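See below for the structure under consideration.
Now for subunit A:
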Amino acid sequence: NQNSANLESNKLTLTGSSTVAPLASEIAKKFEAEHPGVRIDVQTGGSSRGLADATQGLADIGMISRALKDSETEQFQSYAIAQDGIGIILESSNPVQSLSNQQVVDIYQGKINNWQEVGGEDAPITVVNKAEGRSTLELFLKYFQLTNSQIQADVIIGDNQQGIKTVSGNQNAIGYVSIGAAERDISAGVPLKLLSVGGVEASTETLQDGSFPLSRPLTLVTKETPSGLTKEFIEFAQSENVHDLVEAQNFVPISPQKLVQVP
Partner candidate 1 sequence: MTKSIHNNLDRHKIAEIQPLMQIHQLSLFYNQKPAFKDVTLSIPQNSITAIVGASGCGKSSFLICLNRLSDLIPGCTVSGHIQLGTLNILSPKANTTALRRRIGTIFQKPNPFPMSIKKNITFPLKEHGVKDSQQRHNIVEQVLKDVGLWSEVKDRLQDNALTLSGGQKQRLCIARTLALQPEILLMDEPCSALDPISSGIVEDLILRLRQKYNYTIIIVTHNLAQAKRIADYTALFWVDKGCGRLIEFAPAEQFFNAPNNELTKAYVNGIKG
Partner candidate 2 sequence: MNLSGLKMIRQNQYGLDKVISLFFWLVPLIVTSLFIWILGDIIRGGIGQLNWAFLTTAPLDTGRQGGIAPILVSTLLILGVCLAVSLPIGIGTAILLAEFTPNHNWFGRLVRRSLDVLAGVPSIVFGLFGNAFFAKTLGLGFSILSGGLTLACMVLPILIRATETGLSAVPQEYRLSSASLGISRTSTLWHLLLPAATPGLLVGLVLGIGRAIAETAALIFTSGYVDRMPTSLLDSGRSLSIHIFDLSMNVTGGDANAYGSALVLILILLLINAIASYLSGKYSKTLKV
């Protein structure tokens, strides 16, 4: 005869990043299967919701698609569960094969407006940028040392797949998206290609070995030091048990030496 307190402790709620949510759901299902009686609800709504809900105690665990900012490390404990890379994509029939970092910066600042200037056809460039606040954007800006207000975008997108669909449907577009997602779509025949960044080929391999410069961790955050079921779940999500799930979602498992474990 279980009492309600017991039941309560058998339920876990995660909210936050839409990038992490599908992965977290899969991990949760596997966890539930291994721990009968436990229920884990994964909700989405964006990284900021993850942080907000974790603060207010509405969620046991928040999910964010980036590392904690310096200002946030005070408040939260964070545990990365996977790694995601950002690659620059073009439509596959675009003759341009590579771009230097400076060319990318110039294109995004509107200084280069035509593919001719970088060795392509005579066609205006459609610059696809991410919406304000997205961690992919922040990563991109940081690496190319830009501010968002300098960027002259023609299209602003939200989610990953929107970026892929926008670029794959427009021969003259340039954008940046998750490498794993792009790789998967390319192998499924979507007309896309990934450009190398800073001379490093964009692929899950270079991401895994740490040589690809543009990457972000997918992170679980808690307000307090995790304990009980929360701790158990985070440990599970970081374990090798779930590496197949991480890879199935086109992310890269965290290499063991970088792993921050629950104390």
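The working rule: contacts are C-beta pairs under 8 Å (C-beta built on N, C-alpha and C of every residue); 3 or more make two chains touch, one makes a residue touch a chain; residues count from 1.
Selection rule, in plain terms: all candidates are chains of the complex that A comes from, given by their letters.
Note that the coordinates shown come from a computational prediction; the quantities given were computed from them, not determined experimentally.
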Subunit A in this complex - touching candidate among 1 or 2: 2
Partner candidate 2, residues of subunit A touching it in the complex: 13, 18-19, 21-23, 25-26, 39, 41-45, 58, 158-162, 164, 178, 180-181, 184-185, 188, 248-250
